[in-house]
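Data first, discussion second: the structure below is written as structure tokens.
For this view, one protein chain was removed and the others were kept in their places.
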Amino acid sequence: MTIATFADAGLVLLVLTIGASTIFARRAFDAVIAFVVYGLLLAIVWVRLSAIDVALTEAAIGGGMTGMLLLGAAARLRAVEFDSFAAALPVRLCAGFLCALAAAGLAGALLLSPKVVLSLAPAVMENLPRTGLGNPVAGVLFAYRALDTLLEKVVLLLALLGVWSLAPNQAWNGIPGLRIYDQPNTTLTFLAQILPPVGIVVGIYMCWVGANEPGGAFQGGTILAAMWLLVIIARLADAPSTGNTWLRIGLVFGPVVFLSVGLAGLVLANAFLAYPPGYAKPLIVAIEVALTISIAAALAMLAAGPPKPVQQQ
Amino acid sequence: MAFARDLFTVLALVAGALFFLAGTVGLIRFPDQLTRLHALTKVDNLGLGLVILGLLPQADGWFGAFKLVSVWLLVQFSGAVVTQLIAGALRERGPCA
Amino acid sequence: MSDATLFGLCGAALAGLGLYGLVTHPEPLRKILAFNLLGSGVFLVFGFVSRRAATAGVPGDPVPQAMVITAIVVAFAATALAIALVLRLLEQTGRATLSSDDPASATGEKGNS
Partner (left out) sequence: MDSFLFLIASFILTTVAGSLIVILRRPAEVDRIMAAQLLGTGGVAILLILATATETGPMVDVALMLALFAAFVSVAFVRDVSHPENTAQRR
């Protein structure tokens, strides 16, 4: 037990060091790499907190997708070498002091939190058998707080709409400006031919296992998105134009299925987003499958960025 | 039998951990980037390979063992290809890349 | 002090670090990074809240965990939108800084759209 505590303390120290270097690194690129490392470390931290579902999401999104997105941005921004004009020392000291105060306040709230632990876990565990699911987190996401999950999908679509709206007028409905490899490269092509089939199997496995064990639509969808991006980057397939009908159907498929099941619940189970007794599990699995497709499409398109005018290529 | 199994695990894990140590020392000490890449791949194949070999007898059932081996194969494959990619980029663009 | 508390305190410190970066860095990309750091620190505090509720049979309260999963995905969407904005700013003006009183940053003339 003591070894575990020591290891945890070391892990915390490492996370703090890497986290600090994302802030204090001199070049933006260094900060981005530190952030990728930080995301991978956080996945281990979440495992130590016994939150496997979160660890899966963090490893996929925090380390992988965000890292790729930020690396691309750092590479493009490198073209503008502006002198990093930092705030003056007194300002930094002052900001540092206030931020330390905020952190101390948060830490104090943690340490002085009431002895009586408020938890919704018993309520969730009590009602979980009625949904037929084995994973309490999936139960919360799709039954207990289904409205949050539905709205989150809408947020993803809104963000995508925002990204696409940044395209110049003539590029609307064009191909996303995702950076692809400069010229065909046999090694990368090989990777992009072998890895995606493996990734697709893992993604489907994640989605399928999510009902009973950690995993689910988010994690599965992220893997599928990453594999799609890999294929596009390796020049094995073109990114679809943002006006592509199939792409748009894929994007709204999940939320539409979710919403129609929710509306059907209004008739069949007397409440919005309620599932008729006995049908909860098949309905949730159907929603998860539909959402996996939509999440994959939305995340990949978010990472691909706004459409680009053709002549700039 | 259980003792032999545990002994095997201990030996393989210690050997794997030593390769992790060797790989990281190489990564720190080796003079140029291509040799450092070489040290990195040793961690991928031998370090992780021995760790997984040691964990296999403790795995729960055939499916658990299968998953462990497939994780190793995945790391092995993607590690090798990525190293190749980085080395290619280094050769094309020079050591400062 | 339990391990969960340790990670919770780590989260608080990370949130402070992120806030500092968000306030002091003039580069938008660094601000986005700092914002992500701030977010993940707050998520870790949620992790502490979840883990604290652990009882026999349940490793933690699933409600905060589900919220953190949702939050990670939303944070990614926000990051993607912010990066698209920064790159568009670069395209439009040839600069990628938010400070208005820094003429040195306008030297990299790249804007041509």
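Going by the order they are written in, the chains are A, B and C; count residues from 1 in each one.
Quick note on the criterion: contacts are C-beta pairs under 8 Å (C-beta built on N, C-alpha and C of every residue); 3 or more make two chains touch, one makes a residue touch a chain.
As the structure is a prediction and not an experimental result, all values here were calculated from the model.
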**Fill in**
Shown chains contacted by the missing chain are A, B
**Request:** Determine which one of A:64, A:132, A:174 or A:221 touches the chain that has been left out.
**Result:** A:64
**Absent-chain contact - pick from A:23, A:163, A:195 or A:251** = A:195
**Prompt:** So which of A:23, A:41 or A:301 would be touching the chain we can't see?
**Reply:** A:41
**Request:** Have a look at A:183, A:245 or A:270 and name the one touching the chain we're not showing.
**Result:** A:183
**Request:** Identify the residues of chain A touching the omitted chain, counting contacts across the whole complex.
**Result:** 3-4, 6-7, 10-11, 14, 17-18, 21, 29-30, 33-34, 36-37, 40-41, 43-44, 47, 52, 55-56, 59-60, 63-65, 67-68, 71-72, 74-75, 78-79, 81, 179-183, 185, 188, 191, 195, 198-199, 202, 206, 209, 213-215, 219, 223, 226, 229-230, 233-234
**Item:** Residue numbers in chain B that touch the chain omitted from display
**Value:** 6, 9-10, 13-14, 16-17, 20-21, 23-25, 27-28, 33, 36-37, 40, 43-44, 47-48, 51-52, 55, 58-60, 64, 67-68, 70-71, 74-75, 78-79, 81-83, 85-86, 88-90, 93-97
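Definition applied: only the chains that are shown with their structure count from here on.
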**Message:** Can you tell me, using the touch rule above, whether these chains form a line, ring, star, complete graph or other shape?
**Reply:** line
**Asked** Could you state the distance in Å from the CA-based centre of chain B to that of chain C?
**Response** 32
**Shared-contact residues (touching 2 or more other chains) in chain C** = none
**Prompt:** Of all residues in chain B, which are in touch with two or more distinct other chains?
**Reply:** none
**Complete:** Per the touch rule, the chain A residues reaching chain B in their complex are 185, 187-188, 190-191, 194-195, 198
**Message:** If we count contacts the way the header does, which residues on chain B are in touch with chain A in the complex?
**Reply:** 74, 77-78, 81-82, 84-85, 88
**Request:** Enumerate the contact residues on chain C facing chain A in the complex.
**Result:** 3-21, 23-27, 29-30, 32-34, 36-37, 40-41, 43-45, 47-48, 50-55, 57-63, 65-70, 72-74, 76-81, 83-88, 90, 94-97, 99, 102, 104-105, 107-108, 110, 113
